[in-house]
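In this view, the complex is presented without one of its protein chains, the others remaining in place.
Here is chain A:
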């Protein structure tokens, strides 16, 4: 399957290579560089590039290209999904997945890659198993290791791979037993010029942080499970039970994991929590354009809209913008023509507003296109779909855990066309 892996940074250097079968010369990456040159934007490099003898499948994360070399037919998603899993693992281990972090921990990276693939076929990708095999480096452990010469490699061979619950390690012990669940919903929407909603949908996830001793068996039930239209589960969730009773029953992995992601059925109308009034115009003949943008809350059930950030890609002809925000700060990058306005919290009494003029290149004609406005925001303590967790029960262990559930709504891909 996967023959080799090359990591390439933004400036086009191959800074790590790993081979699982015979060594593939790094000159194979030249085909990748060619494709990269042809693509104008970094994200436009095709994920699959055929070369005379190999196929290159790449993903771009954190400005690093992870390029896998394969030689024969294999489902491309298989490789892509695996590469993303590799990135997630690095992130999990090193906190960030940057070139510096990878270079600093190259030995751990190598040990990880060695465990994750055997002959190019995924072997252990579950983070709980990997962490038993190879302990993540912490500052403390690095210090201790330097002094005592001990290692990051676990002395114990993991039992997880053999058990019925491969995602959970055995012998977990905590003094404080706690289980936290975050219900996070994102609104994806496209709002058209006149303010009407073209498409809007809610995607949600339940992220969990479970620190429980032993082998707890949890059940989580919802007040309104019918809201969930399409769900995908962590492998720990018992599918049969969900089908029959709409109850999530599972033995959780240890630590952080994504329990569930869901899509709220499209029959329910999506409440759009903010509205935008905008007036962006360019006049024919003059080298000036007007910019006027006002944000306001709408259907938020009394909750504050926070961490609002507006960004917009202005037309290429715009030289600079001279704007005046009623609150927050704005920046305009004259090279990329990206306007960002960090609004902060929306105060319903005094709506945030950004107003001013844009200067166009002298002599340039009026741009055809109107910029789209991307909006990010957060609303705490509310799930916009109305999803509510009913109860969380634990079986199989004696102690009483501390349970917590948090709701949050965020903007996903929230765009306003002008």
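FYI, a residue touches a chain if its C-beta (ideal position, glycine included) is under 8 Å from a C-beta of that chain, and two chains touch if they have at least 3 such contacts; residues count from 1.
The definition used in the following text is that contacts and distances are computed from a predicted model.
One chain of the assembly is not displayed; among "Dihydropyrimidinase-related protein 3", "AP-3 complex subunit beta", "WD repeat-containing protein 75-like" or "Cysteine desulfurase", its UniProt protein name is "AP-3 complex subunit beta". Note that of A:231, A:271 or A:304, the residue touching the chain absent from this view is A:231. In the complete complex, the hidden chain is touched by one of A:36, A:300 or A:415, namely A:415. From the options A:166, A:252 or A:401, the residue with contact to the unseen chain in the full assembly is A:166. Interface with the hidden chain, as seen from chain A, comprises residues 1, 13-19, 21-23, 26, 40-41, 43-44, 46-48, 50, 55, 58-61, 70-78, 80-82, 84, 100, 103-107, 109-111, 114, 118-119, 121-123, 125, 137, 142-143, 146, 149, 151-155, 157, 161-162, 166, 188, 190, 192, 198-199, 201, 203, 229-235, 239, 243, 258, 261, 263, 313, 315-316, 365, 368-370, 372, 374, 413, 415, 417.
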